[in-house]
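A single protein chain has been removed from this complex, and every other one stays in its place.
Showing chain A:
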Amino acid sequence: MDTVLAILTVFTQPQLLLLVALGTFAGIYIGAIPGLSVTMAVSILISFTFSWDVYPAISLMVGIYMGGVYGGSRTAILLNIPGSPSAIATAMDGYPMAQKGQAGQAIGVTTVMSFFGGLIGIVVLALAAPFVSAFALSFQPRDYMLLAILGILLVGSLSSGSLVKGIFAGAFGIAIGAVGRDPLTFAERFTFDLRLMEGGISFIAVMIGMFGVSEALQQLHNVDKRAVRQKIDKIIPSFSTIKTYLPLSLQTSSIGVIIGALPGTGGDIAALMAYDHAKRVTKNPEIPFGQGAMEGLVAPETANNAAVGGAFIPMMTLGIPGDAVTAIMIGALFIHGLNPGPMLMIDQPDMFWFIVGALLTANVFMLIFGLTGIKIFTKIVEMPRSIIIPLILLLSIVGAYAVNNAITDVYWMLGFGIFGYFMRHYGYPLGPVILGIILSRMLDDNWRRAIISEREDLGRFFEGILTSPLSLTLFVAVILIFVSQTPIWRAAKTRLLGKATS
């Protein structure tokens, strides 16, 4: 009974309800603008809400988080510029849909599916938090390494066209991610003794450049072309559409919750893995992936919103952040006199259930705000390109600067934007570059941790992999996925299937 009351706290106080709504609304727009990140918004809110009570402060933050994760898909679909890293996969099929005049439909499906994914994440948080966090804790450095390798194998899914060029782009991304002082030994890598390289290259700056600026440059080619008229009659997806994607979305939501709950991995990796999963399990998509497949929207959007609930799992049960945003929220709880940690659930269960309630409310508001503003939003794509292009450039510059308040990031962003433009021209996919940067640190750090722990002995390292069920499962998955992408396997498969039919 107390639990129910705590969940409903949000509804009993109109002020809290209003703050969640406000947060969600603001979050959608913060998330949609590349460079304005939820992490940034929440850290600003810590100072802003300093003198508030803890419930209103948390309400606002939860709203912004939920809205922000969803908001990233908006610009990804409409402009091919992911508003946040977790929307990179969304752009791959969302933008082709917008180009066909189906932006309204794409946003509609995205919104409903984000709601669904968010709901799954919250339900798992509410019902199974202790189990999931125990599972997440059992991940050893070698498991994170295997997970990163699994991620890198996604290059195949992310490169339309030449796989070789995709691998090149991925490797390039891994190298970019390694620039700067190595966080484990502080040794300089690829810095060429330049002070500005010491801090590394901001991943967000690269992303904004590669997607935002290079897209703007690309659009210059057809500056005189008339924009595609958008159909806005079928915004809310029909029940049968939702039912079709229900099995897939359950799978991708599970991926989202687990990846979100793992400390050190968040919605970005979850969305990319879910996209890859969708591509693998969908045998005959109505429309091929990369050209506007609905599955390509459903998978990443359910996963990244499910990762929100997931990220709260280790935060609420152990005081360990599941991602950057929850790390800041832990700081906020400290400032408001709470002691986030394993005892929080025991000492103050109300706080846990209040956050569950706030997340649920934010999820509902996300659905409402998401579905109501679509008509105005789709007008963005119908604007003349001579207005859109300068607008994209402006947003990109502001966004890149805002990440770290550093003008250097703007230069990186512009540089990578121009580089990305040429990459597009020569048929190099951009997705794998970003994938490489995201996974670079995770792969490198955890490989080193794993091998150092085994006294730099490969024999002991593999013994460790083979004796742990979790590591073994991941290892087998890596091998199977790798082999399934080789020509030998495909040849063997055709032969086997051929025999079966003949």
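Definition applied: a residue touches a chain if its C-beta (ideal position, glycine included) is under 8 Å from a C-beta of that chain, and two chains touch if they have at least 3 such contacts; residues count from 1.
In this text, contacts and distances are computed from a predicted model.
As stated in its UniProt record, the chain not included in the shown complex is "Tricarboxylate transport protein TctC", which appears among "Toluene monooxygenase", "Leucine/isoleucine/valine transporter permease subunit", "Tricarboxylate transport protein TctC" or "Lactate utilization protein C". Contact with the undisplayed chain is limited, among A:Gln15, A:Ser138 or A:Asn222, to A:Ser138. Note that of A:Arg226, A:Lys283 or A:Arg455, the residue touching the chain absent from this view is A:Arg455.
Checked against the full complex, the one of A:Pro288, A:Gly319 or A:Gly415 touching the unshown chain is A:Gly319. The residue touching the chain not shown here, chosen from A:Pro263, A:Gly370 or A:Gly399, is A:Pro263. Note on the undisplayed chain: of the listed residues A:Gly101, A:Gly180 or A:Gly415, the one touching it is A:Gly180. Mapped onto chain A, the footprint of the missing chain covers residues 39, 42-43, 46-47, 50-51, 137-141, 180-181, 183-186, 195, 198-200, 263-264, 314, 318-321, 324, 327-331, 334-335, 337, 339-343, 346, 404-406, 445, 448-449, 452-453, 455.
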